[in-house]
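Before any comments, here is the structure.
Every protein chain but one is kept in place in this view of the complex.
Letters A, B and C mark the chains in the order given here, with residues in each chain numbered from 1 onward.
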């Protein structure tokens, strides 16, 4: 495995961000990476995306926060996080020790929030990129999510871009009528790449207690259940924009990664699957290496967007 | 079972449409009902919704048209149907023999199409209601789906309502940013009820052949995988409109039906589950009857919208 | 009329090769009305993943009590089935589809490839009963000897000695079943009953067309329901549009279908 992994050319670029392979871990599903050290050789991964960071610490939502659904799960973590200051002083220190590109997922309630977090992260050592979560409701605009209105999505992107020194990826919400419209807006806003999809909004009910299964009533659906929706959106967005696309949603195996690359993704993120198989990300890297060798490809890049439409 | 079913009060109304129980079968998943006669006592059902009918016959999409996904399936049937004339002269004749309310699902490429189909169905005996599928692309408006633009959705509703003599239900697409906006628009357009959700747009890829698994490339995702999204949308729409809501999406069991009713649905439709368990609809009716008896409810209507938000 | 039987007991499991098995299921309801060429839809697990039933030809019935399915493990559903134990129950829907039309006036020739052999044993039995004077010619193809042995033996028990072809030459002709067909004396009129991989059926169809033989083919398509409700199982037909493999088929007159010949 080790030798295959070094011999196969798995390198990809998200704009200026060079990765040794296209496999990242998705925000909120891989902690601050250290949690996975017992299971994964972290420096085998393309990158890790850490849990969403806000300006101030957030306690998150009350329990229950997660519930299993058919081939998926709903979460309403409520963006529990330590805030950008403690993230920098505590979490980044241990992340700097790990030899893997770190992408920081950020979120805010206002444009200024986003701008300020990006600014604070700007000169922190060891940050390879920023991923902007625009699924959050804009508190100044009556709670409409930044990610659902093209103009707002573009504005957030531009704000973060302005105050950032590293590549900026914008993470798109799938809960929209036309995701390509949002993708084009953030491209115009200056994004170096887009990642998709975030979770689909869903709900679960316990008919016995007649109550919602999540304290927050609604939550985000992830896991294999959403893969068909994710693949479709990645395919559409990859055709609509010229910046790189990072595919996310229900990815569990090397085969799933290949499907997203064929659909047009330059890289992927593995989310919920990390909970089921903590080695999923590293196994996918090894699987891609074997694939490149078996198929005698020059590099994994050959198959990106290689879907054949008969 | 038989006695429970008669003693429990399961009656619900979708506007002027009175049903003996809230369990219907979803369009495109129950053929023209006759296919299920070997398995189901059809007149135990609340209603059957037949496959979408267009003005002219349509051959539908080339194969493959269906593919299984995690806890779901994608279909791209392409609305194969015999057209409204043959529907009336052939299919309705056999449907008239079955003692169950028949709801006809209709679809078109233009406002005129919808209006004309509704007009042709207007004096056909045995039609209890019309369900308007507005997920189809409007050919006159550059292919944007009627169901994604409030104004267009309202216009289709009004057009069908105008030329119809029976209650009109409008079936909403989940592939929108804000489904409550569309729901309110069709309510304003005069709909007697809304049904939701239609399928989520998805895609599947065979990484070996590097081709889409559906000849049509994209298709509609249905089955248990989408239930959380459906429940959430039903909950939101039921709060947003005052006409009855019919819940659809991943319903397999009595428990699932109860969840949708609690979320605010007045009735439900069972779709993909009919393929897995052809008796699913009738079993849900029996299950509801037992539930009403066990819980000592006056009627099933007591639990509609009964979700407790702590 | 087709049955929906949620608890059909597996009374016997035969393992022909590592990935080919035959299950015997107890169902007087299904066994007593099934016709050769019909199929059943089997639920392979109890969970929603895999979600859909899987179609399998009825490969034999006995005493109006049992029926058999012969299958190969190709994916998740069949792999779950292969792990079943005797005594367990499966949810079965069937018999479904039209079945073969046995024509006693002609010479009859059964041509099976791989798992396509499954329905032919059932068909052979019915034929021997219906046309006792003209036993069919049987031509079977597969990857290797291992896969064929038991099946050839089963035909032999009916008094039918099958011509065989294998990909590796380990049994019978080393090559294709059509190559075997070319060498046989099938007379001026012959009805062929064909089930197997699509390329094989295409070849047999072309062979029949050349000789003006009639040819019934059993088509495999993706199926969600097996009973005409989902409209997923289409095959393009010559007169335009589509036929539905689960209700108009799975057996079609080859002439009525569109064959893509490269």
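Heads up, the rule we're going with is that a contact is a pair of C-beta atoms (placed from the backbone, for glycine too) under 8 Å apart; a residue touches a chain by one contact, two chains touch by 3 or more.
Bear in mind the structure is a predicted one, so any value in this text is a computation, not a measurement.
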I'd like to know which visible chains would be in contact with the absent chain if the whole complex were considered.
A, B, C
Decide which residue listed in A:22, A:223 or A:247 touches the omitted chain of the complex.
A:223
Per the whole complex, from A:80, A:116 or A:255 the residue touching the absent chain is A:80
Interface residues of chain C toward the undisplayed chain are 45, 47-50, 76
Absent chain, residues of chain A that touch it
28-31, 35-36, 38-39, 51, 59-60, 62-68, 70-73, 75, 77, 80, 223-225, 252, 272, 274-279
For chain B, which residues touch the unseen chain?
70-71, 224
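Please note the rule applied: only the chains that are shown with their structure count from here on.
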Quick one: most central chain, C-alpha centroids?
B
Can you give the whole-Å distance between the Cα centres of chain B and chain C?
36
I need the residues of chain B touching at least two other chains; which ones are they?
70-72, 223-225
Counting only residues that touch at least 2 other chains, which ones in chain C make the list?
48-49
